[in-house]
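Reading through the C-alpha cells given below for one structure.
Of the protein chains in this complex, all but one are displayed in their positions.
Just so it is clear, A, B and C label the chains in written order, and each chain counts residues from 1 on its own.
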Amino acid sequence: MSYLTDAPIDSATLMRSVLRLSDGAAIVFDGVVRNHHDGKQVESIFYDAYRPMAEKEIEKVVRAVEREFPVVAIAVLHRLGELRVGDVSISIACTSPHRAEAYEASRAVIDRIKKTVPIWKKERGPNGEEWVGWQT
Amino acid sequence: MSYLTDAPIDSATLMRSVLRLSDGAAIVFDGVVRNHHDGKQVESIFYDAYRPMAEKEIEKVVRAVEREFPVVAIAVLHRLGELRVGDVSISIACTSPHRAEAYEASRAVIDRIKKTVPIWKKERGPNGEEWVGWQT
Amino acid sequence: MKVRLLLFAVLRDITGKSEAELSLADGTRAADVWQLMLRDYPRLAGYSQPPLIAVNENYAAPDTLLREGDELAFIPPVAGG
Partner (left out) sequence: MKVRLLLFAVLRDITGKSEAELSLADGTRAADVWQLMLRDYPRLAGYSQPPLIAVNENYAAPDTLLREGDELAFIPPVAGG
C-alpha cells in the first residue's frame, strides 16, 4: 500500500482499514491546510515529494512506532499536489484496545514524519508564493 | 445541539462541524465497541443514560476544556442504545491552529467524560450480560 | 412532599421500574431515600459503594434536603465513552 496519494483523503476509510475487533480506541490526526502561516495569509499549498524515498521514510516511522507500541495499528496517508484551505494534507489513524497508547503513537508518528520525510510545501497567498522552511 | 444520539456516528461530519479556516490540526477520538473486556468476550453493549443530565455534564466538560485551551474547538457525540463490536460509541473532535493543543484537549475531554457523565453500559457476551462498573 | 425518583441501568433492572413518585416527610435528605431503597431491595446492599446522587439533573451531596417536586436520581459508577 502506498502512503502517498494525489486524491482527497477519506480519513474514516483509513481508520477502518486498521481497526481490529479488539480495538476500543481510534485516534485520527488530520493535518489540514489553514489560512495563515507565520502571520501570512495562505490560499493554497502545493506539496512536492521525493516519492519513493518519502514512501520509505514514512514506512520507517510507522514500523518504528509500531515497535514501540506493539498493541497499536497504524495507517498513514499523505496527499500531494495542490491543496486548498480546509483540505486534509495528511491523515494518521492509530487504533488500540485502550486509548492511551493510541494517543501516544499518533503524536509520535506525526512528530517524526514532519522531521524526516522528504516532502515540501509551497504556500500561495495574496502576496505571492514561497517554499516553506528554507530561509535565505 | 445535542451531545447524544441514537443513530450511528459520522465522525468526519462531526469534525467538519467545528473545523475553522484557521485550523491546521484535527484530532478525532472514536471510542469503539471491542470484542473483549476484563478477559470476557463481548458481543454487544447497551448504553443507557440519564439523558438531560448527561447532556449538561458533557456540556460542562466541553466548556471547561475550551476554557483551558481557548484556541481549540470541540465537538462531542455519544451514541446510546444497542451497539455491536466495531460500532463507534463516542466521537470527540478537537480542532486547533496547531496540533499540540488539540491532542491535549482531546485527552482531557474523554478522560473527564468517562468520570462524570451519567451514562452506563451493559455488556452482552456468550455467558450473559452485566452492567459495567458497579461490583457486588 | 412528593419527589420523583428516576432509576437507570442496574437500578432499573433491580427495581423493575424506570421511575417512581415518592411521598416523603419534610426534612428528608437524599441519602435517606437510599436507605429506603436498601430496605425495599436488599440486593442493593451487596454493592461495594452507595451510588452518587443527582437532584434536578445536578450532582448533589448525600445530605441535600429534598423539596416538593424535586427530581432525584441515583448514579451508579458511570461507564460512558
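To be clear about the criterion, a residue touches a chain if its C-beta (ideal position, glycine included) is under 8 Å from a C-beta of that chain, and two chains touch if they have at least 3 such contacts.
All figures in this text were calculated on a predicted structure; none of them were measured in a lab.
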item	value
Missing chain: touched chains present in the view	A
Touching residue (missing chain; options A:9, A:54, A:93 or A:108)	A:54
Contact set of chain A toward the excluded chain (per top definition)	31, 47-50, 52-54, 56, 78, 89-90, 110, 113-122, 131-136
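One rule holds in what follows: only the chains that are shown with their structure count from here on.
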item	value
Distance from chain C to chain A - Cα centre to Cα centre, in angstrom	49
Computed distance of Cα centres, chain C from chain B, in Å	26
Multi-partner residues of chain B (each touching 2 or more other chains)	31, 110
Sequence positions of chain C contacting 2 or more other chains	none
